[in-house]
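A single protein chain has been omitted from the complex, and every remaining protein chain is retained in its original position.
Entry: chain A
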Amino acid sequence: MKLLHDTSLIFNRQMQLLLRNPVWILVGVFQPVMYLLLFAPLLKPALQVPTNAEAYEIFVPGLLVLLAIFGGLFQGFGLIAELRAGVIERSRVTPVSRLALLLGRSLRDVVSLIAQAVIITLLALVFDLRVFVPNLLLAYLMLALISLMTSAVSYGVALVVKSEDALAPLMNTVAQPVLLLSGILLPLTYAPGWLQGVADWNPFSWAVNGTRALFRGDLGSPDVWQGLLIMAVLAVLAVGWAAREFARSVR
């Protein structure tokens, strides 16, 4: 109960601050929208699929996963600003739940990601993308789990390194191979065998496959539950670790 109460306090404050500057949500979708407008038209001929709709079925899920990964991984910057302002220390001397300090923030990130995902989905409809609503909602659940995990990781790392200068290269170094190995931009079915082998070890490639299956309308595909399960487990682990960093004494 206390956890719920504290989480909602932190979440409400974070949402209030986010809505005070909602332009950040739009800034966040700028890049994916550019991909959608300027990169996606190359896909129909490149993927050798008969229609635009099919190209978008493959590309949009990857783009959304990309947004969830990157959006989450860079949330730590905001936390470093809060650390510097003394807001975190001020919270830590109160009896507030440490898990709530993390969850309140990560849930804000999930909400803002879903808002961005909705914008992109709506735009993709213009390009003939069609997806069943229940499948779409499950895909959003996948995105929410990814974003919960990546933002928790980012917060945890931010609490450890405590500096933007260290966080930026670290997150980029992690994100780059994760991105390339998850078949986000192009499906890994085109990859040579060794690359596919490596990608199988990348949990995000399972998430991308699952999300693509959902957009395809293939709800029964094992990719769906496998992706959701892997993301859920990783999200729990990430949240547990990051909450411990919030509880740990910081020098």
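Keep in mind that, in the parts below, a contact is a pair of C-beta atoms (placed from the backbone, for glycine too) under 8 Å apart; a residue touches a chain by one contact, two chains touch by 3 or more; residues count from 1.
One rule holds for everything that comes next: contacts and distances are computed from a predicted model.
Not shown: a single chain whose UniProt protein name, out of "ATP-binding cassette domain-containing protein", "TonB-dependent receptor", "AzlD domain-containing protein" or "DsbE family thiol:disulfide interchange protein", is "ATP-binding cassette domain-containing protein".
Touch with the chain omitted from the figure is made, among A:V23, A:L38, A:V93 or A:V133, by A:V93. Across the interface with the omitted chain, chain A contributes residues 6, 9, 13, 16-17, 20-21, 82, 84-87, 89-96, 249-251.
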